[in-house]
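As you look at this complex, bear in mind that one protein chain is not there, while each of the others sits in place.
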Amino acid sequence: MLGFILKRFLQAAFVVVAVSLIVAVAIRMTGDPALMISQNATNITEADLIKIREGLGLNQPFYLQYLDSLKGLLTWDFGRSFVGGTPVNLLVEKALPATLMLAFASMFVSIVISIPLGIKAAVSKGKWADQMIRICSLVGLSFPNFWLATMLVLLFAVTLKWLPPSGMSGFESFIMPALTMGVILTATNVRLVRTTMLETLSAQYVMVARAKGLSESKVLYKHALRNCAIPLITYFGLQFGGLLGGIVVIERVFNWPGMGTLAFDAVSARDYPVLQAVIMILSLMIVGVNLLVDIAYGLVDPRIRKE
Amino acid sequence: AGKLTVSSPQDPGSWDPIDTFLVNWASAATNIFEGLTYRGPDMKLVPGLAESWEELDEGKRLRFKLRQGVSFHNGEPFNAEAVKFTFERLLGEEGGKGPQRSNYTAIEAVEIVDEFTVDLKLSRPDPVLLTKLAGYGAMIVPPKYITEKGDEHFNLNPVGTGPFKVVGYEPKVALKMEAFADYHGDKAKISELEFRFITEPATAVAELQAGRVDLVIPPTIPVSMIPTIKADENLELVSTAGPTVYALRYNTRDGITADPRVRKALIMAVDRETIVKEILGGEAEVIGQFQGALSFGYDETLKPLPFDPEGAKKLLEEAGVKPGATIEIDIRGNDATFGEVTQAVAAYLSMVGVNATIRPHETNTLLNDIVPQGKTGAMFQQSWGGWTFDYDNTAYSMYHSGEKWNPYDSDAELDKLLESQRPLTDRAEREVILKQIANYAAERALEMPLYNQNAIFGINKRVKNFTPVPDSRLRLNEVEVE
Amino acid sequence: MTIAPSPELLRVENLSVNFGASQVISDLSFSVREGRTTAVVGESGSGKSVTSMSIMRLADIAGARYAGGRIMFMRDGGGIDLLSRDQKDMRRIRGNEIAMIFQEPMTSLNPVFTVGDQLAEVLMLHEGMSKSEALAEAERLLTLVRLPDAKGLITRHPHQLSGGMRQRVMIAMALACRPKLLIADEPTTALDVTVQAQILTIMKELQAELGMAMIFITHDMGVVAEMADDVVVMWKGRKVEEGPVEEVFASPKHPYTRALLSAVPKLGSMTGQPFPLREQLTILEDGAPKLVGENRAQDTARYDQKPVLEVRDLLVRFDIKKNFWGKATHRLSAVNHVSFDIYPGETLALVGESGSGKSTIGRTIQQLQKAVSGEIRFGGRSLSEMSMSERHNLRRDVQYIFQDPFASLDPRKTVGYSIAEPIRTHGLLDNDRAINARVGELLERVGLQPAMASRYPHEFSGGQRQRVCIARALSSKPRLIIADEALSALDVSVQAQVINLFMDLQKDEGLSYLFISHDMAVVEKMSHRVAVLYLGQIMELGSRAQVFEDTRHPYTKRLLSAVPVADPRLRGPRVMLEGEIPSPVRPVGQEPKVLPLQEVAPGHFVAATE
Partner (left out) sequence: MSAATSSLSRFKSLEFILGSVLLVLIVGSVLLSQWLFVDPTKISLSARLVEPFTRPDHPLGTDALGRDILARVAGGGWISLKVGFISVAGSVVFGVVMGLVAGYYRGFWDMLVMRFADVQLALPFILLAITFVAIVGGSLTNTIILLIVSQWVQYARLVRASVLSLREREFILSAKAIGVSDFGIILRHILPNLLGPVIVLMTLNVANNILLESSLTFLGLGVDPSIPSWGGMLAEGRTYLQTAWWISVVPGMATLLTVLGLNLMGDWLRDTLDPTGRTNR
């Protein structure tokens, strides 16, 4: 157990260090933040620029800047944003829950849709219900997320005025972003559920469950589904990780104050401290999700349980 | 009474006047802060926190008589001390970390004459200084508050003397304000004012349509969405000439555009009137110089080159450019409207035998790498507009040798002209030289001037008494909502 | 002959079942009587499992269509036709009145739920018990099937149980609601004789206790003789014979039944024979029996020559548990200091119960498993001295037939490809026509048609796949074949054919075999020498006659007595191995003691008993 934890810890540390190092180097190749800050200021001189850089701490050697940002993760003090000087942890503390909640909601929507549909498709393999489900799920794949999002906004916010078009302001504001992401994820997930179910359905113990006289829903949702859990959880975990860093576009469309927006703005503005913090936290989260997935393995499948 | 919600495309991150150059800082902060001078929607310079001023020492000293009985939102009194503190902060250590300082370096010292009289001692005359005092870095800040709470606290919890005081700020989400009861001027008619930061144009418009936002300020609404707003019976579109002028500037050093005849020919090849009418829905004015009509230094006699493809072909032939010549145009990738304009330009160019390819860039890469390093193609996008509406701001940066925005050209005569007008405090004299510069640049065809774009406001009809401002510096104390 | 026939419980009348266009059961009729056992036997693929699934009405869920007939189930109020019931009604009958043990017992338990949960589920459903009542009842049921520590088992998961234990859990589950009819579809095929004997005994006792009827499906005639009251013989989807068990065994009427019974190897039938016997065989050709082949003694072993294979002091261990630093704390000694030789033309049989290390020995010889220590020599050269290319060549000379034929064939390659693969890999033939011809010839030798080369593994029945594996092993003309349970999935008539093929090859080409099996009768029939393995160690090693006729080690004796005899007249009590096999997993440092072998007669070695 201890060995497992140690291994996990080293792995996490490696990922965080590597990712943040890559980002630190790459972002420094994209331009000088001092120039960005003084972009429209006229009459700026080289001396002014040097002052600005000093103010940002960019006069220090790279390795010190980088170590500083690593230290930031441990002390939860990532310094101040280059844009406006807001403490980075303040920004991150706001954005992280926003993104996490949205990601959870999206996963939830997708799982709630795709599991029954996937199971239905598997059970009626080759029949019209299966074909319909498969084809409909592809629609989610054929229009970009911002397009689907805009359509939803036009329908529910502009025309019907049921839901707020953007912003994070309570339960209603979650519905559309989560639905958009959920529908898109569902396209893949339905297939995944269908496939794994197909494999499980042919297993002997499913027949046995039927032979016991159990109802069909018990057979499918208790006996079969639980056995699909491993690949499903693995995939959902990956997907969740992807969501954390990947919903920039959705956050933009719904004006969601999340990590994606934060990161996007930070890259655009070459806001090193914010970007560094976002990246380190995201990679930690992703490592964390992987860990949770591993723990979940043991919970759903006793064969994987550690002694 | 009532609440007004404004959608602004960007959160400046800090409300400290010395930290930023963003127009969207100004659109919110003009309600919080005041400068010694003030410039309203009519672009006239009027007294602000200073009741009057005079030029002394041949323009090297400005003496301000301050308004009395003014207090900051936190109750701190406004006086000469506050002015001195403001400028020393701006020009000192703290100001050095930000981009605003360089605009005010003409100020050498601030001298208090008495509690309500203060002198700005200048190292050289600065003809634009009085205008600059009306905005941005020159906003007067409360000395005690900042000294006690620190600069960092001030960033997020700004305190000024303006008609609205800040009651809550959520970074990247919203800035909430309330009418300031002790405001010295016309008190606000609305009780609450909220700025929401919405980057996506379509989202902002959707919010406007849904009635959750009352006013969408520039530069949000793309021309493509104008019909959408016009079609909505609850909404209204208000526009006014803005500061931003668009041009495709030339690489005057290499390639076919090194030849002024080619540069002229390309301008003539493009039907700018049609572009403005069709693509921009008429929300712009074609220009023949790199400034708009509101700008100080604008020469109304300098007309745009006419659309003349035949003449263009002839000029190109003269210059030895064969049909099928290719050029590259670098533009900002996130500016959809200008993207369309550029495509139209490219289409027109192809009609005179010049094939243009368009390279979109990430904005900051274009602005801080591609352009300054001279890595552009034959043409590149420049959209520019200083809130001061003074041509010097544009011309010096664009044409003076060695400037960041002038990677290719070096013209001794132009340099001389540019330098000569800077110390002049006589407005008329300066204006003559500025017009001269505009004509000189047009003669050499240093850029393809396109248009001066309007500032477009989307507004809910329940908002009354709203006057659009050209320079984004919105002060909303007059506005009422139903 | 029964004097007072008990009343009928189930009557299958003219049942026909189709899968798509093909009819897999035609016009089948038989009946089952209360409290009695009907055995269903027949060749692989003859429709036995489909019949039982039809009774449960599970066949239609799997895609079958009932083309005709009725299945009458007698209840208190008279008979009902199961085929005309809807699935909802059937759910009340399934598990409650008719229960079933499926053909693959090892995979019948849901791996993610505890044993207790799975048992309690049926009870809660049909008997309306509360969870705690159901768990208490589950514990009682587990005790009923003679499982030790029933209380502890309730909370364990299937993978923590051995095959034999799982099998008994399945029986307990089937019996949970005291069904009137139990269908057991080959419940013991996967088990070795000792565990099989235990389970058969338990089932018989429980049948007496609960008074239920049983349909028992198997292809082991010994088990039939042991268990059944009546026998139904199926062939190609039809019933070819039916009757009381003694009658069918004593005077089989249909030629298929006769061929079947004649092919059953009988333990002890070889007593007094110095060599294995190759015997003539009855096969059915167009429904008519025909005697083929010759009878001869298999005196092919060349003890005067150097051994083909010498195994010395072989030790194979698996690390089971590791500590914090990744060091093993618990190990399993799968093969514990084993030594033996195989001579040219000789068949050495390796017997022992499941988990005794038979496959591990085979895999180590074939370089699929690394040994901890010990030496393996081929033709006098030690494996460790050989160069890469020599080892590569060895894989031509030594062939391994895997225990599970389905798993050892690539599902995406035609069997022709698989059979040709050794030929191509070792460049034995260079043109495709020659290779195809050789593949066809090999298929014929194992009793399949050359045209089958273009089929994929899933298109074969279990027995046919096993023969494909045998053909592949033969394709590179090896000198030694390690046959790991190579005959287990074959019905006895095919099994006999393959045994003869092995013997013919041995005679013609001097092949040697390491024959791994737990079917003692087959071993007796075809091996020159026998090694008995128990927990990774050889208990007894000697010639066939020595081990079978002069049995010394008590473990060997137990093994032999557990073999069911294919003669219903010879039923009787026998020595039972009680309890579970001791765990082979030991903490590091407490390795099992190596028991020295003593030579009790020339060539007959017996391990010392503790």
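Just so it is clear, A, B and C label the chains in written order, and each chain counts residues from 1 on its own.
Following the convention adopted for this analysis, contacts are C-beta pairs under 8 Å (C-beta built on N, C-alpha and C of every residue); 3 or more make two chains touch, one makes a residue touch a chain.
Small disclaimer: the values here were computed from a predicted structure and weren't measured.
> Could you list, sorted by label, every displayed chain in contact with the chain left out?
Even though it is not drawn, that chain still touches A, B, C.
> Looking at the whole complex, which of B:T365, B:N406, B:Q421 or B:N452 touches the chain that is not displayed?
Only one of B:T365, B:N406, B:Q421 or B:N452 touches the chain omitted from view, namely B:T365.
> Among C:Q298, C:Q399 or C:T556, which residue is in touch with the absent chain?
Touches the omitted chain: C:Q399.
> Thinking of the whole complex, not just what is shown, which of B:S224, B:T240 or B:S383 touches the missing chain?
B:S224
> Based on the whole complex, identify which of C:A62, C:L368 or C:V585 touches the chain you can't see.
Answering carefully, the residue with contact to the hidden chain is C:L368.
> Just the residue numbers, please: which parts of chain B touch the chain that's not shown?
Here the touching residues of chain B are 201-202, 222, 224-225, 227-228, 231, 274-275, 278-279, 332-336, 339-340, 342-344, 346-347, 357-365.
> Name every residue on chain A in touch with the hidden partner chain.
11, 14-16, 18-19, 22-23, 26-27, 29-31, 125, 134-135, 138-139, 141-147, 150-151, 154, 158, 187-188, 191, 195, 198-199, 202, 234, 238, 241-242, 244-246, 248-249, 252, 260, 263-264, 267-268, 275, 279, 282-283, 286-287, 290
> What residues on chain C make contact with the chain left out of this view?
Considering the whole complex, chain C reaches the absent chain at 363, 366-368, 392-393, 395-396, 399-400, 402, 404, 407-414, 421-422, 425-426, 451, 454-459, 469, 472, 476.
Methods note: only the chains that are shown with their structure count from here on.
> Mean of the CA atoms for each chain, then the mean for all of them together: which chain is nearest?
Closest to the centre of all protein C-alpha atoms: chain A.
> Measuring from the mean C-alpha position of chain A to the mean C-alpha position of chain B, what distance in angstrom results?
Once rounded, the distance between the two centres reads 38 Å.
> Centroid from C-alpha atoms only, then distance chain A to chain C, rounded to Å. What do you get?
Result: the chain centres lie 50 Å from each other.
> For chain B and chain C, let me know how many angstrom lie between their CA-based centres, rounded off.
A distance of 87 Å separates the two centres.
> What residues of chain B sit close enough to touch chain A in their complex?
12-16, 19-21, 96-103, 105, 151-152, 155-156, 170-173, 196-200, 202-203, 206-207, 209-212, 362-365, 367-369, 372, 386, 393, 396-397, 404
> Taking the complex as given, what residues does chain C use to touch chain A?
The touching residues are 56, 58, 61-62, 87, 90-96, 99-100, 102, 104, 107-114, 121-122, 125-126, 157, 159, 170, 173, 321, 323-326.
> What does chain A use to touch chain B in their complex?
30-32, 35-45, 48, 51-52, 54-56, 80-81, 83-87, 90-91, 94-95, 150, 153-154, 157-158, 161, 164-168, 252-255, 257, 261-262, 265, 268-270
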